[in-house]
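Sharing a structure, written as structure tokens. Questions coming.
Note that one protein chain is taken out, while the other chains of the complex remain in position.
By written order: A and B. Residues from 1 in each chain.
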Amino acid sequence: MRIELDINGAVRELEVEPRTTLLDCLRDQLALTGAHAGCEHGVCGACTVLFDGVAVRSCLMFAVQAQGSAVTTIEGVTPGPGELSVIQDTFCETHGMQCGYCTPAMVLVAHALLADNPEPTRAEIVDAISGNICRCTGYAQIVEAIALAAERMRGANRPKDARK
Amino acid sequence: MSQAPSHHRYVSADRRVREDRRFVVGKGKFVADMALPNTKHVALVTCPHAAARIVSIDASRALKMPGVHYVLEGRELAAATLPLMTGLDTPNVPRRPLAFEVARYSGEWVAAVVADSRALAEDAAEEIDVQYEALPFVLDAEKALEPASPLVHEAHGSNVLLDKNFVWGDVEKDFAASPRKLSLRVKWGRSSTVPIETFGVVANWDPWRDMLDVYASIQMPRYADQIGLALKIPVTSVRVHHDVDVGGSYGVKRGIKHTVLAGYLSRRLGFPVRLIEDRLENMRGGDAHGPERLFDVDVAFDDAGIVRSMKMRALENVGAYAGRSPFQLGKPIGAIVGPYKIKSVQYRAIAVVTNKTTQDAVRGFGQGPTNLALERCMDEVAHVLGLDPIEIRRRNMIRHDEFPYLIPSGTTYDSGDYHIVIDKVVADSGYENLKAERDRLRAQGKLAGIGVAACLEPSGGNATFEALLNPAITTSTFMDSCRINVDGMGFITATMHTTSSGQGHETLLATVIGEVLQVDPDIIRVTRPDSLNSLPSGTPVGSRMAIMLGGAAFHAAEKLRTKFTTIAAHDLGIPLERAVYAQGNVHDRNAPAHKRTWAELVQIAYRNYHRMPAGMQPGLAVEHIYQVPTGGTLPTADGRVQMYPCFSFEFHLLLISIDPDLGRPEIVSYRLGHDCGTQISPKIVRGMTIGGIAHGIGAALYEEFAYNDDGQLIAQTFMDYLLPSSHEVPAIEIFDHETPSPYTVLGQKGTGESGYLGAPAAIANAINDALRPLGISTNTLPIKVSKLGDMIAQAREKIKAKKDTE
Partner (left out) sequence: MKAAPFEYSRPAGIDEACALLAADESARVIAGGQTLVAMMAMRLARPTRLIDINRIAALSYIRAEKETIAIGATTRQCVVERDPLVAAKLPLLARAIPWIGHAATRARGTIGGSLANADPAAECALIAVTLDAVLAYRASGASHEVAARDFFIGPMITTLPAGAVLTGVRFPVWSGKVGTGFHEVNARQSDFAFVTAAAQVELGCDGACKRIAISVGAVTDFPMRLESAEQQLKGGKLDYAAVKAAVTDALADIDALADLHASAEYRKRVAIKLAMRAVADARDRALGKTVQDTAHAH
């Protein structure tokens, strides 16, 4: 089927089989390999992308279903070559990863969370990432990265004395 | 032994991990990201029976489907390749990528389909008609030992791969002399590390260069050797690319059978072949299960709780083929008494084959189950004597002034200060508060328990257990290497010669070299040459890279520093002893202004040979191949040997609360004392430690490759094999202590395993503490909700019935 996808702000036209998942389409046809296959049955979360701004599993939908919606991948939240978003930077600051396989998904979940809730509690951060399995870290440094990013993003563009 | 610098500039500093930048933007280079032109895809046909004779395979329908290139059967592969290398001498237990004549577990690969896409390959796999004749099978290790058991490998004549008995010290005398004894049966359930990235490989044969290029998510010693041996091609025709990021491994990424299969297909078909396991293939037939071990332990002790002797029988259910698994009974010998001064030990290690998925190496290489058995015993000893579980451990532990300490099985522990670490964990009323909290929970009607466990992490890797279990093996080294080149412009490039799966080795290398050369690690380029351009590496197994790659890098950097200093001394016309190396420049101790800068020394080495010391090679390249500290010996006739050089220590203390109606355990708090010597990268150490605990929580409470009576794996998806999420891992408070190892270049020890080695024991002890008021106990992992709930309910009914009759 011929479809048009709005990926990271650009419309791409491509031919897909109906059975091609959004994940496989991103990886194999658009060379956006930041989304990873972990289980392909919707449990591990490594394939997470933002679908109209909300974190979803790209292995649990077909590419043909994405027509008309805005898909954001990890490549789309990276500000530019060699540049990191605040959240990407705090993941580096706390070393919120090890092997890096679940990391793009974690970063995207953090983006979705902080867009919605700029001041999450620890419990809210834990809950937000609970659908994404990290086998390396035990999550502590991921939670810290997101908390630190929230703090920095709240602090940005505010007069110094108004920061907490 | 090198002298550790007293003040570190970069080592132990809270610096970022250089690998992280590429991962946070999704630019890791994982095997599934490799896109070679014209690559074809593999899907597997798997055996649906626990054991079956393969009567016939009809691929004609599949081969007619568009986009399908080939169907490979076990017969063709077996004729063209040699069986995979195994550690034990068991020639009648051959292991091959595809089953040949007989399939020995449900999920075993029977045929491979090659097609234009993975989806087409799966379509075709469904059309392959395999006729099976089901055979009798055995799943349980104890049943497999019985003479009447079905044989997994008929030609081997029994199901026993290994049965070795060791006696270190006068066990019988110590038992006879001890006033108290205790027996315990402990079972570690079948689980594994289950990385989120499955195993994958892309193999590409170039017939004009006689070269097999291999890209794989691998973590395995002698990978290229094994590929070459099995495919019957020179190892110089195998080029393994080490710059592939590995999406987690923790021991199991040993896809040798996958690689031989893909390599064979690429040679046979003439295009790149890619085999990326899907999750089902990974769980069922990826041969990546972990230990399933039954212990019978007897300990002899006195009234003060001093454990004098131990008898341990360990029965390992290795699954259908040998793999590396039997050796996982060997490594624990190097720390068989844990941190305790047990004087004598009898250890019987038995490995049997069954009709379950094959195992491979798992984090700790067998130490986790053994530590569970040992730590459960310590708790029971405390319990029967009415002693505090921490106190009993303190009494039995090796004291700081007793290191280096020789244990009965022949290994000398390097260093430790166990009592101080415990002090730190229980300081500030940590323990008293925990007990008060437990009592408060109990008063609320909860079952609550405190869990204590110590553990050692043998690190540095020295696989002399191989020689101990198989005398035909005489390997007494386990090396790693580093090459440093300063180029003609003065820039530094360091190389490592293996893959990484999240351990931050590039950061390790840069940090250590930066420390020695006194230059900012961030300016040091780290590369990973392919296997044909590499020096030897034992790969990131055995908790060894900080010690071994760190050691190699340290020594290579020292050589480079010496070369700089020697050139400078010669050019300055001063004796070498007066030449002082400082931040890349070299000056005269007596006249600091009299110096040569880094740039000048590079100029000399590259362009002014006439200014070089006589006989010195031009250029600034150095390399070091580092022998494992304390290595170099083979086992004695009575079965003693020095194994790993370094021993990290952890002390776990946690509180668990169980809703008695539901049986659902919740970890209320978790405190950890940790000592891995000098921490080269504190962020990495912390992540490894907490990640290990998370993994241990899984093994203790959630994860099990469960089989039904028909021999079918029923936990084959992530809906049934449950990995801990962020909800299940509590906040963990870590109390660090650093007891440097005298055997390593910076005092560092290993750190990747101890969280995993200690947590299951601590959790099991906490649950048993919680159950004690009901008069019940459990020694079988994992302790799942329903099982625990049913146990508690039965116990409560019994108590109620007893009350009612009174």
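We adopt the following convention: a contact is a pair of C-beta atoms (placed from the backbone, for glycine too) under 8 Å apart; a residue touches a chain by one contact, two chains touch by 3 or more.
If you're wondering where the values come from, they're calculated on a predicted model, not measured in any experiment.
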item	value
Given B:Ala436, B:Leu662, B:Ala731 or B:Ala801, the one touching the chain that is not displayed	B:Leu662
Touch criterion as defined above, residue of A:Ile7, A:Leu26, A:Cys59 or A:Cys92 at the omitted chain	A:Cys59
Option from B:Ala176, B:Ile714 or B:Ala801 whose C-beta touches the chain left out	B:Ile714
Absent-chain interface as seen on chain A, which is shown	1, 17-19, 21, 24, 40-42, 45, 48, 51, 54-57, 59-62, 64-65, 68, 109, 123-124, 127-128, 130-132
Missing-chain contacts mapped onto chain B	118-119, 122-123, 126, 278-280, 661-664, 702, 706, 714-715, 717, 719-720, 722, 724-725, 727-728, 784-787, 789-790, 793
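Here, only the chains that are shown with their structure count from here on.
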item	value
Inter-chain centre distance, chain A versus chain B - centres from mean C-alpha coordinates, in Å	30
Partner chain B, residues of chain A touching it in the complex	17, 19-20, 27, 31-41, 43-44, 46, 73-75, 78, 84, 88-89, 91-95, 97-104, 107, 122, 126-127, 129-143
Complex contact set, residues of chain B against chain A	16-17, 19-28, 30, 32-33, 35, 119, 193-198, 245-250, 276, 278-279, 501-504, 683-684, 686-688, 690-695, 717-719, 723, 725-727, 729, 731-732, 755
